[in-house]
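A single protein chain has been omitted from the complex, and every remaining protein chain is retained in its original position.
As written, the chain order gives the labels A, B and C, with residue 1 at the start of each chain.
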Amino acid sequence: MRRIEEVIVDIAAAKAVLAQQTIEVPSWAYGNSGTRFKVFGTPGTPRDPWEKIADAAQVNAVTGAAPRVSLHIPWDKVEDYDALSAYAHEQGMTIGAINSNVFQDDDYRLGSLANPDARVRAKAVAHHLDCLEVMRAVGSTDLKIWLADGTNYAGQDSIRARQDRVAEGLEQIYAGLQPGERILLEYKFFEPFFYTTDIPDWGTSLVHCMALGEQATVVLDTGHHAPGTNIEFIVAQLLRLGRLGAFDFNSRYYADDDLIVGSADPFQLFRIMHEIVQAGALDPALGVNFMLDQCHNIEAKIPAQIRSVMNVQEATAKALLVDADALGAAQQAGDVLGAHAVLMDAFNTDVRPILAEVREAKGLDADPIKAFAATGYAEKVAAERVGGTQASWGA
Amino acid sequence: MRRIEEVIVDIAAAKAVLAQQTIEVPSWAYGNSGTRFKVFGTPGTPRDPWEKIADAAQVNAVTGAAPRVSLHIPWDKVEDYDALSAYAHEQGMTIGAINSNVFQDDDYRLGSLANPDARVRAKAVAHHLDCLEVMRAVGSTDLKIWLADGTNYAGQDSIRARQDRVAEGLEQIYAGLQPGERILLEYKFFEPFFYTTDIPDWGTSLVHCMALGEQATVVLDTGHHAPGTNIEFIVAQLLRLGRLGAFDFNSRYYADDDLIVGSADPFQLFRIMHEIVQAGALDPALGVNFMLDQCHNIEAKIPAQIRSVMNVQEATAKALLVDADALGAAQQAGDVLGAHAVLMDAFNTDVRPILAEVREAKGLDADPIKAFAATGYAEKVAAERVGGTQASWGA
Amino acid sequence: MRRIEEVIVDIAAAKAVLAQQTIEVPSWAYGNSGTRFKVFGTPGTPRDPWEKIADAAQVNAVTGAAPRVSLHIPWDKVEDYDALSAYAHEQGMTIGAINSNVFQDDDYRLGSLANPDARVRAKAVAHHLDCLEVMRAVGSTDLKIWLADGTNYAGQDSIRARQDRVAEGLEQIYAGLQPGERILLEYKFFEPFFYTTDIPDWGTSLVHCMALGEQATVVLDTGHHAPGTNIEFIVAQLLRLGRLGAFDFNSRYYADDDLIVGSADPFQLFRIMHEIVQAGALDPALGVNFMLDQCHNIEAKIPAQIRSVMNVQEATAKALLVDADALGAAQQAGDVLGAHAVLMDAFNTDVRPILAEVREAKGLDADPIKAFAATGYAEKVAAERVGGTQASWGA
Partner (left out) sequence: MRRIEEVIVDIAAAKAVLAQQTIEVPSWAYGNSGTRFKVFGTPGTPRDPWEKIADAAQVNAVTGAAPRVSLHIPWDKVEDYDALSAYAHEQGMTIGAINSNVFQDDDYRLGSLANPDARVRAKAVAHHLDCLEVMRAVGSTDLKIWLADGTNYAGQDSIRARQDRVAEGLEQIYAGLQPGERILLEYKFFEPFFYTTDIPDWGTSLVHCMALGEQATVVLDTGHHAPGTNIEFIVAQLLRLGRLGAFDFNSRYYADDDLIVGSADPFQLFRIMHEIVQAGALDPALGVNFMLDQCHNIEAKIPAQIRSVMNVQEATAKALLVDADALGAAQQAGDVLGAHAVLMDAFNTDVRPILAEVREAKGLDADPIKAFAATGYAEKVAAERVGGTQASWGA
């Protein structure tokens, strides 16, 4: 048990860190999403990147913690990126990572960088070079690459040849980087292909990043693992190797469910943030970008994003309250239950009052969900955004 | 080791059974399908139920083993079911199970029979009663029900209340059955919802069937289980209880991948067919309907269906070759390796020559894939089916 | 947000329930346990049932919530069960469920009730009838049956024949029951066999219980499921069917890890207890026995049991704080995020102060772990229990 002064010091320190923490939101979370069975539409869904940014700005307005929005190209393709960027700034936002998309063109039926057809591979490389241009135009430095590439049937293509093609394509893209720019390379266990995936695990992503150079780092999407995978281990390992570039936060019970981060296993999210805190990786200098990547198939999208930001904040707050000295001492002593108890003590603490104070110190409402509801924004855009085609993730 | 005469007797008997075996094909397998990320279109894809039936008839023409086609309502809704049925007969086909669809209307965002809104539940019941009418109109006796119902977040709805609502809705549908008609009730581990599914496992499906009565039986979709589930155990159990109504065959490495049956784990398919053979359930009198339910996202659809039918046939042929006497003796003696060897001996046999002979005895080509290619049908429909909207599964 | 009076009423009501809640501890948790690779011994480990009961009584002494101890036969076989029972009473304990063991005799290499050899099956039945005698001798009414039966290789034995043998054996055991006595029938996904398990899932256990009669109910061991299985769904379903007889609580990340309940996924434990609370099943009248079944391979055993009891209490306390009215209203309104938020609000509450008050109201220390440490019991038994053979689970 710690003396009260110690705990108070911790809480004060935690508040200072929490006040600085930022989480990047994805433009596509404000559009419709769904499953292969159905995409449900909702009144007020944005019809273009401007409206998505406006929605994202709402999340930042009430949380004070979500000042960046990731774009997805071509979903967020516009004529004038200066104007889009300026619009974001007006809304109090900046543009974050640029996400490429090499899975929705008919040419990509058998993959993009791994495609057996050289023409398609060249097209996929060219798309990424275009994305680098967009990235610079909007003032971003991160290109996030998720290759949906894979195969559905044993024998369909050569696993080894595809791996070599991926390496070659990534090299061409990497060659287009300027100093200070980064590639964030995502991995995923399966889907949209169901036999092989060409970058299925952190090991494969890392191997490619190491072959490319220092400007390539791994993206860890919390929903992209085999059942039972210990994600905090991967976090710790990538931090140790200096190659954790970013998170795509979401949660899952089964596959890549893309549910609200922290909704399925809040304890896991806490354990992940504990590794982050232990490694000092909340410090932006370490280069870890904390992003959301979720699908709000059936729930209201802006409140879902607000809740997501809050869930990351709460897990972070708990991680910041872990008594590191007591934990280290118990670990070193081999006190299994004692060490576990130190961690659980922090997890079992109700940190919502602390975060309420952090928000109020910024002049925000203690309760972001209530604050957003009070703005009437949802009703306003539902009334205004009539006609046009609602933006839709994955289609 | 058996005497050669014994093996010959077995092969002759196996051929007789194989010559009779039929597999039902799904109309939706001939339309486009895909993932939430992309549905790829293909030249020649059917635009209506007539064209789907025409394609299905091709599968039957070259295999001689696929004389029924399942319909999906409303995907296969037509004005005149008599005409559709007559068309099928002309093509050498009959209409098999009628599949309801209560997941693509906006009303079903929170479920169908399990929906918290009584109005939506009533609508879902009414749809099923309509499906019974279609069923009778096309001369079928099986209504297949897959409830996509579930929730995405803990607390979203009451698990228990939803279960009671499902029971109530099923009761209303069941009340609409006439003698000789059946409900086939499917279960699925997850998707399109990602926290709870209202009929997630065979136990739940069975419990509802038992509450309904003798005309309700369970559908086992081979892709609808948790990782590691022993499917042949469920087959054996449902046969033992007299409640195995049908299979939806497909295969998977990860989730509900809907790949070609037998492509991911041919040994598993063999083990399933071994249970069928042991229980005598190839006999139509036992009421097990062997159906395909697959998504040919990237491969040619008609050849994929042909391959699927052949894979089921090959697994069946191997199961028929198991030396039941030797197996039973080794099992009774507790000879672990000996019993296993008897089973593997059958699995390791190349049964393709046997099936070639079965086909040739029917006047068919020994190689259905080659035979279909030789018809030029694929090229013909690709040229003819221009314009219109291609049928699409799941959308 | 509820008015403060409402919350106060809830807390008072919750405390009353928590003060009554009891959790049964297993005698074998105090012996050594381990994996196939190694069983680590520890100073002070009990050498006989008396010492195990003495240890269990320590857990009850500091928690006030663990007044029953389950026995395992033959591990806890003694000459004089009256004396053992009397000893338990002196320690403030009663004997709970009697657990049979049909997996450690050489005869059970190919199973017990499912064994192909009728002699072995008869022996397994006889053992259970003996257990019924022990049960009566110690004043218990519950016989818990876990059949470790299964096979390792496809073809090794007939799935169907084994199922019939299990049914027959259970029938013979059930016939030995007197009024007021129960069979608790456990299921398990896999281990110690690795191809089939004869009672692998709740559906199979239920099917057998229904065939037996009203005195047979299902035991849900929280570690005995396929990856991703929604356990609270099964809880809700078995409660709905009136067949949930007992829990074996523990937790897992991978297989049947038998870790401290609530240590791997505290949110899951809360969701389970939420179903219990919603169904009123904390009421002993509903017949659900809440038991622990764990292996403390590397941690101190008595503190681990204390922690386990506390974890169940905390999950229960949170479940009792769920605002049922608000939850029901949000569910009925289809407010996905609102309903989820009501549940999470309870989960995120720090209930430890409430439980501290419940303990203090009973005259106990607010902190059972500290209280146990203060007794010096661990040091005492480590010094006293020298020589003899330490009790060992699983061997």
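We adopt the following convention: a residue touches a chain if its C-beta (ideal position, glycine included) is under 8 Å from a C-beta of that chain, and two chains touch if they have at least 3 such contacts.
All figures in this text were calculated on a predicted structure; none of them were measured in a lab.
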Missing chain: touched chains present in the view: A, B, C
Among A:52, A:271 or A:301, residue touching the chain not depicted: A:271
Candidate in contact with the missing chain, chosen from A:35, A:85, A:152 or A:251: A:152
Identified contact with the non-displayed chain, of A:246, A:343, A:358 or A:381: A:343
Where the missing chain touches chain C, by residue: 33-41, 103-104, 106, 108-110, 148, 152-154, 189-192, 194-195, 227, 252-255, 257, 259-260, 263-264, 297-299, 394-395
For chain B, residues in touch with the removed chain: 227-228, 230, 253-254, 263-268, 298-300, 303-304, 307, 314, 336-337, 340-341, 344, 347-350, 352, 369
Residues in chain A touching the chain absent from view: 109-110, 116-117, 152-161, 163-164, 189-190, 195-197, 200-204, 206-207, 225-230, 232-233, 236-237, 239-241, 267, 271, 274-275, 278-279, 327-328, 331-334, 336-337, 339-344
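To be clear about the criterion, only the chains that are shown with their structure count from here on.
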Arrangement of touching chains [line / ring / star / complete / other]: complete
Mean-CA-position distance for chain C and chain A (Å): 39
For chain B, residues that touch 2 or more chains besides their own: 109-110, 152-154, 189-190, 195, 227
